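There's a structure below that I have some questions on.
What you see is the complex with one protein chain gone and the rest in place.
In this document, chain identifiers A, B and C correspond to the written order of the chains, with residue numbering beginning at 1 in each.
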Amino acid sequence: MNKAKILVAYFSKSGNTEAMAQKVAEGAQAAGGEVDLMRIKELSAAALTKYDGIIIGTPTYYGLPAAGIKNLFDESVQIHRRLVGKVGGAFATAANIGGGNETAVLAILQAMLIHGMIVPGAAQGDHYGPIGINKPDERALKQAHALGERIATLAAKVMA
Amino acid sequence: MNKAKILVAYFSKSGNTEAMAQKVAEGAQAAGGEVDLMRIKELSAAALTKYDGIIIGTPTYYGLPAAGIKNLFDESVQIHRRLVGKVGGAFATAANIGGGNETAVLAILQAMLIHGMIVPGAAQGDHYGPIGINKPDERALKQAHALGERIATLAAKVMA
Amino acid sequence: MNKAKILVAYFSKSGNTEAMAQKVAEGAQAAGGEVDLMRIKELSAAALTKYDGIIIGTPTYYGLPAAGIKNLFDESVQIHRRLVGKVGGAFATAANIGGGNETAVLAILQAMLIHGMIVPGAAQGDHYGPIGINKPDERALKQAHALGERIATLAAKVMA
Partner (left out) sequence: MNKAKILVAYFSKSGNTEAMAQKVAEGAQAAGGEVDLMRIKELSAAALTKYDGIIIGTPTYYGLPAAGIKNLFDESVQIHRRLVGKVGGAFATAANIGGGNETAVLAILQAMLIHGMIVPGAAQGDHYGPIGINKPDERALKQAHALGERIATLAAKVMA
């Protein structure tokens, strides 16, 4: 069986989102995925087409992902229809519990749905995607690990 | 190969949402699904566990699904964790283009994500789920058919 | 100057949302509002028309307000256009940080926008509306108090 290729891409200034990204990557690997972990700025829209599962992490800026992530989505119009059927997930960090974190995660998931991607939720914990408040604690890191597992497992099933 | 069991459940007063539900059901059948088409009030939360794919349609009432649908979701807490990995979709009708239709569709999809379900988007047309304005026209009915196909196809793949 | 009439209506089983509702009511009073605090089930849609400011609190059930609140909104179609220009706010409690709390708050705010109501955000803290995790802590109660103040202050200004 071929391994699912999983991308974990993130934007991080303080290191908080990066810490979660590393746990997401570990989770995807634990579930058998072949994982690339990188910063958003290292990534071109075209590169997205190589992966079976795509996970994007962001700090929460005004209830949405960072502009650099929005920019990647705007450029991804060049590869529209080429992400159909891939599996997607998202996570966010923020300074506050009601800081716009869920809307930031959902904004990424909605962009993925618009690409025709497949998005799984979580019956336990942070349902739309993991959320870390400031420096991510044990709880948030555990959710991040579970997201990686979830995406890698579903991507392997869907690509089969 | 076993057929994917697909539920198309809807709330309809004017018949507009019902007309779309019928097209969704046809699409699911065309893609090889074994389809049950019923009104929300005929449905118990427990019955949801029987299906591989669940599609819910609603008129747009204050930017959200009808209270009857929300009630079903509230009751579904009894079967929480038993819908994990099932495939979900949603559609809506409304009186107006910016009438809260997308938020009504997304409210259903978010509830499905919270159940741990898997939600596919559409790269073409109504991305989150089909939207009919008043009596659904050709465009909306075509989107509805495509939604049924999309859910039945993915459900068959995921259950395999 | 006439006092702004403020309604704080909530749904609560565990008492968590009720505890926040009381703080919201205190905040509205502190800002000069004449406050009615009541359970959603004590409220008819018609009664909403009496108030200058309306604040609704809910537990988070599947990323949305409780069905009883959705039911009230569905019934409020009878008074559509009679809430135009009134001021609205919302708050929620949940079992988890990423538990669908923001979407529950936003669902209420969106229904209020559809009524033509006016919704103020918060530059500090829980931006869309206060969120309590389980038994609301000091932080959440402070946000709740601030919401009451914010709505009563704006309602007094808008009604002038």
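Quick note on the criterion: contacts are C-beta pairs under 8 Å (C-beta built on N, C-alpha and C of every residue); 3 or more make two chains touch, one makes a residue touch a chain.
No experiment lies behind these values; they were computed from the predicted model shown.
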*Could you run through the displayed chains and say which ones the absent chain touches?*
A, B, C
*Considering the whole complex, which of B:63, B:116 or B:148 touches the chain not shown?*
B:63
*Contacting the left-out chain in the complete assembly, out of B:33, B:85 or B:100*: B:100
*chain A residues touching the omitted chain (full complex)*: 61-67, 70-71, 73-74, 76-77, 100, 103, 107, 110-111, 113-115
*By the contact definition given up top, give the residues of chain B that touch the hidden chain.*
63, 96-103, 105-106, 125-131, 133, 139-140, 143
*If the missing chain were put back, which residues of chain C would it touch?*
80-81, 83-85, 106, 109-110, 112-124, 127-128, 154, 157-158, 160
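Just so we're on the same page, only the chains that are shown with their structure count from here on.
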*Just give me the whole-number Å value for how far the CA centre of chain B lies from that of chain C.*
30
*From the C-alpha centre of chain A to that of chain C, how far is it in Å?*
32
_Residues within chain C bordering two or more other chains_ = 63, 100, 103
